[in-house]
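Quick one: structure below, then a few questions.
Missing here: one protein chain of the complex. Every other protein chain is in place.
Chain nomenclature is as follows: A and B, assigned in order of appearance, with residue numbering initiated at 1 for each chain independently.
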Amino acid sequence: MEILMIFTSGIIIAVATYLFMTRSLLRVAFGVVMLSHGVHLLILTLSGLETGAPPLLTENAEAYTDPLPQAVILTAIVISFGVTAFLLVLAYRTYKEHGTEDLEELRGNADE
Amino acid sequence: MKTNFLMLHTITRIVSFIVLSFSVYLFFAGHNAPGGGFIGGLMMAGALILLYVTFDAERINRVLPFDYTAIIAIGLLLAIVTGLNSYLFGDPFLTQYFEYYQIPFVGEVELTTALPFDLGILLVVVAVALLTIISIAEDVS
């Protein structure tokens, strides 16, 4: 299971990297979403997927899954939501100001 | 031509209420079951967004006359103040306390300082989600 999941996150992150390198600002935003998915899954996987009970002590189980990575990922999900929202608005405003969302056309000169 | 959204309006009225109540439940359940500030907040934001999508913004603003920017500040302050409160007892910043109380008719209730902290988080999450979406939606220029 872990091996499979590692490969899955690898593929997701590769696709995210690809999307980052495209010309459309919107697709870059998609890339950010994908990257966070990939990283979240990777963190969860690397902490071990031994099947214990969900980390709720009311379950009275013998073993629980590791709660710490879950807490970390929960934080990460919310943060990546904030970042994505900001990036989207940035893309939107850029388009409003410059009439394009093509990164190639948005290129500035360093001397400007 | 004015499109009639009767179905949507009717369903939204019922559904948003249910979702709102559920979000409140999730928030309070958070300490002991899945839920908490983030999830409750996102759920609440979802319900409110549903309202905004269905009805026009003017009407919603009449019912919910909140300044979401201020709510972010209030949420943050609430979280910080609950954290500072532990200084009163000489503990490090953000030490949380809890105690079980017997309340008539309700039975044993657990009161924690984590709850107002979580409430602060909920407020920020709700306000951020709504502020983002409303800002874009209202930007007509």
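Simple rule for what comes next: a residue touches a chain if its C-beta (ideal position, glycine included) is under 8 Å from a C-beta of that chain, and two chains touch if they have at least 3 such contacts.
In this text, contacts and distances are computed from a predicted model.
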item: Protein name (UniProt record) of the chain left out of view, among "Phosphoribosylformylglycinamidine synthase subunit PurL", "Oligopeptide ABC transporter ATP-binding protein", "Na+/H+ antiporter subunit A" or "Nopaline transport system permease protein NocQ"; value: "Na+/H+ antiporter subunit A"
item: On subunit A, residues whose C-beta touches the chain left out of the figure; value: 1-24, 26-28, 30, 33-34, 37-38, 40-42, 44-49, 51-58, 64-68, 70-71, 73-75, 77-79, 81-86, 88-93, 95-97, 100-104, 107-111
item: Absent chain, residues of subunit B that touch it; value: 26, 30-39, 42-43, 45-46, 49, 53, 68-69, 72-73, 75-76, 79-80, 83, 93-94, 96, 98, 100, 110, 112, 114, 117-118, 120-121, 124-125, 127-129, 131-133, 135-137, 139
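In the analysis below, only the chains that are shown with their structure count from here on.
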item: Inter-centroid spacing, subunit B versus subunit A (mean Cα positions, whole Å); value: 24
item: Residue ranges of subunit B touching subunit A (in the complex, touch as defined); value: 32-34, 38, 125, 128, 132, 135-136, 141
item: Residue numbers on subunit A that touch subunit B, as the complex places them; value: 54, 56, 58, 74, 78, 82, 85, 89, 92, 96
